[in-house]
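In this view, the complex is presented without one of its protein chains, the others remaining in place.
Going by the order they are written in, the chains are A and B; count residues from 1 in each one.
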């Protein structure tokens, strides 16, 4: 893997006069796991939307290696090697676990290519491996629609594994989870990361502490503070934003 | 299941042969049954095409009647050209309505329709091209759900208005009729009826097989994925607009084929075929049978139309209540249609 950096410079997004992102700049090095935190409305989800092509920035540069992400749409960015996990697990309810993973598997994405696609032994093995990794082996041929909430989360993570992205964006993965689940999810994400770059958006500081990596704090659409968790937690501006005066 | 389908096709294939038996024979089947079944077969192809778009790709098109009608018009133009000098005005080239409207020469878009292969190609290309344009615009701007449905309805509505105009060059509100022959075979003879019946049956089986193969490939699963969670599919790297466009165009072509087989059997095509009500009626066939299953679409087309044929002669006033009631019952109580009912019965649970 050659390793590409994610590079955001001076990115602004304006909705009807409201600045969701305000001159945001951020660099994620190849292989880095970065936590992005911030209070509600800080622009975390909008930042994800800009990187994945869902929202076009009003101004600024967004690059992944040499590719200009502002000129690409979601599928093109996804095939470039950027995967995204939503806050609410979204899987394909009417397809089986196996089929969900099959669709995620790295392969040509065109209509004709999909018609011609035949499942090779190698692909089958890979799907089986991923299914095992996320602990869904027993349910491989059940429709995703009948899985429990947690299993759907694992399935979605499995789909990201099968997609094998170079950069992984994870949106609030532990919202509404118990402490035990949170811990397990943190371990899983660290495990997935490996050679990949990962950006985790979260506003749960404890979870971020569990990840133990570099942290960026967003506030009102721009970077407020950046550094280790201890550094940002002692930054008076961060304290002010989180605790108020 | 597969055996049942084979048996059903075999039974249908027998109908024209039984029709050829002497009228006093115990197994004789009336002309009416044959012609009405021939129409239902065409409807079943239309239902299949709609199911591909709606049941699999989640595109609830309220404009498939327009693709059906365009296919019908394309073959109708061929049939009109074959009338030649036998029209009421006896003009060697121009169809009667053109002579009547004072045309002096054939409009450019009528050129080539005297050749069957060209007309047959147009049967597929014209609906396909319309679907390509409408689908491209709609899917590219991420128009989905009811927006898309109303858009397709507006499309067929606009076409209906346009085809009602005399200066469009398609016969205005009278459309095309008085066809004489097709492929050298005089229409309105038992032989022609049987030939068209078999052609439709073959087309139905072929359409069924194509759809069945297609939906079993990964492409079919991508369509289902788009239907269930389009943005997820997009973030997985699937250009959902293109996939949907592919399905929509293919589906429109199938609908055009259905219309082209239908028109020579009923002997007329007019702008009434573009009526938005027709399109939405086709939707209910699919819903009644069970969308997302190909057998369901075919079953729905046959059963709803059988009900219609029976009810419109037995109690004409009640038909629209029955049809409206079907919409209500199916959406509220039978989301998976008759197929869902059969499934539950088979599993031994009460429906």
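Following the convention adopted for this analysis, contacts are C-beta pairs under 8 Å (C-beta built on N, C-alpha and C of every residue); 3 or more make two chains touch, one makes a residue touch a chain.
The working rule: contacts and distances are computed from a predicted model.
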*asked:* Out of "Carrier domain-containing protein", "Transglutaminase", "Threonine/serine exporter family protein" or "Urea ABC transporter permease subunit UrtB", which one is the UniProt protein name for the chain not included here?
replied: "Urea ABC transporter permease subunit UrtB"
_Option touching the unshown chain, where B:40, B:56, B:73 or B:157 are the choices_ = B:157
*In the full complex, which of B:137, B:188, B:209 or B:306 touches the chain missing from this view?*
B:137
_Touching residues on chain B - with respect to the absent chain_ = 60, 134, 137-138, 140-143, 145-147, 149-151, 153-155, 157-158, 161-162, 164-165, 276, 280, 283-284, 287, 317, 320-321, 323-328, 330-332, 335
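Assume only the chains that are shown with their structure count from here on.
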*For chain A paired with chain B, centre-to-centre distance based on mean C-alpha positions, whole Å*: 44
_Parts of chain B lying in touch with chain A, wherever the complex brings them together_ = 214, 217-219, 221-222, 224-225, 227-229, 231-240, 242-243, 246, 292
_For a test of understanding, state which residues of chain A touch chain B in their complex under the given definition._
52, 54, 73-76, 78-79, 83-84, 86, 90-95, 99-100, 102-104, 109-111, 114-117, 159, 163
